[in-house]
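With one protein chain withheld, the remaining protein chains of the complex are depicted in position.
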């Protein structure tokens, strides 16, 4: 080992020290609480071992909300990716005006989430929301955007996509800027169709960026909360109750902190496993598993 | 490299400054009495009265939506922090906070200042509503009751009298429902709004929520009938009613998009406000048909963990709840003082007071248990499943009853 590498561990100190104190401690505390029957209102907490976990895993409500979460998560990340990628490609084609567009298209991502939810509610609310009011003006009977179980899910997915498509667009646009243009030109001279160029030249070289965006989004989409809370409150019925909405109900409404913490741990394990699987597959398909 | 230097010096300089600055400000903030409250016109008014009651700078007010307020208060008080001194509590949250031992009992101060602030003017029912386990914990600030709002012009034109029973209400809603105007507003957003609406049906048609041993009875025959009716009524509700809370319903009435329905007293004044409403003068009120709609007594309580001088805080609250202050506040909410409720001038001044007095008599508060909010969370979820067709009414209510019993058992309700 070279001399200078010896001091390297010192570099970890500020960040990991901070994480240990500020993040690991609360996280450990939360995990600790997950083994207790702990109602925030009373001082008594009883150790019940894996009781909370057993309770939760046997509930249909957990699995239903997990299913809803998956649906919304994959729906919105899929939509975000397709639209974001299309936008990135479009921006890449336009040289001069791309800057203006990229700034304008990025705006929804900057809006504070709580506020973004409110803006979207003013769009989607029935009757007096902008969309309904416009449709009704032309005597078109609108759908019940937030009130029917199907459309509520669609609305929630669109809402998430509105906020996060810009992020994907920006990352992929940046990645496109780093492309080796000579490859594309060579393919064009060979007379390859646009589709073939996209499929065989552009996508393979964007794989790291694609994995980056999809994993970041998937990780965050499972924590998706503000917008659902404001738009539907998990309703109608339980149509848009995601795992985070359920955690909120348990922890902040019913003050069952022990059970809520257990749910947090379950979420974490499931999502981590899922992400690992997705990453593996993506890597394997596109690079023969060399990483 | 010069740049690098600069940024690291800035960094080194900024941090201590931040730290120092913070300690200076937090030291100053400790003296002030911190009041947190839900934001609505009546509470804006009453919190202003608190600010005026003490010298300038003594009181700081923070207003926010009630769900955020209760989250903040729960987290703060469960960790026994003195960060909050006074908290606004509606009736159901009040019971929970009192049961958790988070509130300061006010009995001695109440006794001491009884005459000075004429506290006997509060009717016994109101004092009961702010008491838990024999102790007074909260200063009553407003009585809120659900009223039945209706468009007089629309009903008159159709030759329909304001309904006095649920079946009349249903017929009227069916008759008046049209693509441009919904027959009735319904607010079924989980949890609070939907619980209020269900509470009314459950009392007017059903036998209420619980028997005297806190066993659920809302899934009996009458209860199933009540929720079936609620489900049928929803055919005449505006699109999106499952995500509507008070705001949405108020706007639907104000914009002339619905003919009638259940809404809070505190929303009545907004109907006649020309800045917001397109139906000024057209809305009239009666007590909710069938009776049993929600009545709530809300107040301000002092945190048990507050390090402020509690006598001073009590006097501030009493000042805000004085007769003069409440006479002025009567335009925002019903004052819980007998002397004001019987004041004939109020009825003259505000068109909705006569209906409100009737509603107060026929209405019902939430069951007097600290855990009703949690019960409500379970119950509304299943009722909405029934309304949206995810489940049969009976099956949904049975499941709700089973989950409710399980919850209450775990909170020690059935220990004998």
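Order of writing sets the labels: A and B. Residues in every chain begin at 1.
Just so it is clear, contacts are C-beta pairs under 8 Å (C-beta built on N, C-alpha and C of every residue); 3 or more make two chains touch, one makes a residue touch a chain.
Here is the rule we go by: contacts and distances are computed from a predicted model.
Student: Report the protein name recorded by UniProt for the chain absent from the figure; options are "Cytochrome b561", "Carbohydrate ABC transporter permease", "Molybdopterin synthase sulfur carrier subunit" or "aminomethyltransferase".
Tutor: When "Cytochrome b561", "Carbohydrate ABC transporter permease", "Molybdopterin synthase sulfur carrier subunit" or "aminomethyltransferase" are compared with UniProt, the left-out chain turns out to be "Carbohydrate ABC transporter permease".
Student: Which of B:52, B:247, B:328 or B:343 touches the chain that is not shown?
Tutor: Candidates B:52, B:247, B:328 or B:343; residue touching the omitted chain: B:247.
Student: In the whole complex, not just what's shown, which of B:164, B:220, B:255 or B:362 touches the removed chain?
Tutor: Touches the omitted chain: B:255.
Student: Go through chain B and note every residue touching the omitted chain.
Tutor: Contacting residues on chain B, toward the hidden partner: 1, 4, 10-11, 14-15, 18-19, 21-23, 25-26, 28-29, 32, 34, 38-41, 44, 60, 62-66, 68, 71-72, 75-76, 78-81, 83, 246-247, 250-251, 254-255, 257, 270, 273-278.
Student: Touching the hidden chain in the full complex, which residues of chain A are there? Just list them.
Tutor: Counting only chain A, the missing chain is touched by 2-16, 18-19, 22-27, 29-30, 40, 87, 90-91, 93-94, 97, 99, 101-116, 118-120, 122-123, 125, 127-130, 132-134, 136-137, 162, 170-171, 173-175, 177-178, 188-189, 208-209, 212-213, 216, 219, 222-223, 225-226, 244, 247-248, 251-252, 257, 260-261, 264-265, 267-268, 271-272, 275.
Definition applied: only the chains that are shown with their structure count from here on.
Student: With centres defined as the mean C-alpha position, give me the chain A-chain B separation in Å.
Tutor: Whole-Å distance between the two chain centres: 34.
Student: For the complex, give me every residue of chain B touching chain A.
Tutor: Residues 71, 74, 78, 96, 99-100, 102, 179, 188-191, 238-244, 248, 251-252, 255, 257, 370, 373-374, 377, 381, 384-385, 387-388, 390, 410-411 of chain B touch chain A in their complex.
Student: Any idea which chain A residues touch chain B in the complex?
Tutor: So the residues of chain A in touch with chain B come to 37, 39-42, 125-128, 132, 141-142, 144-149, 152, 231-239, 249, 252-255.
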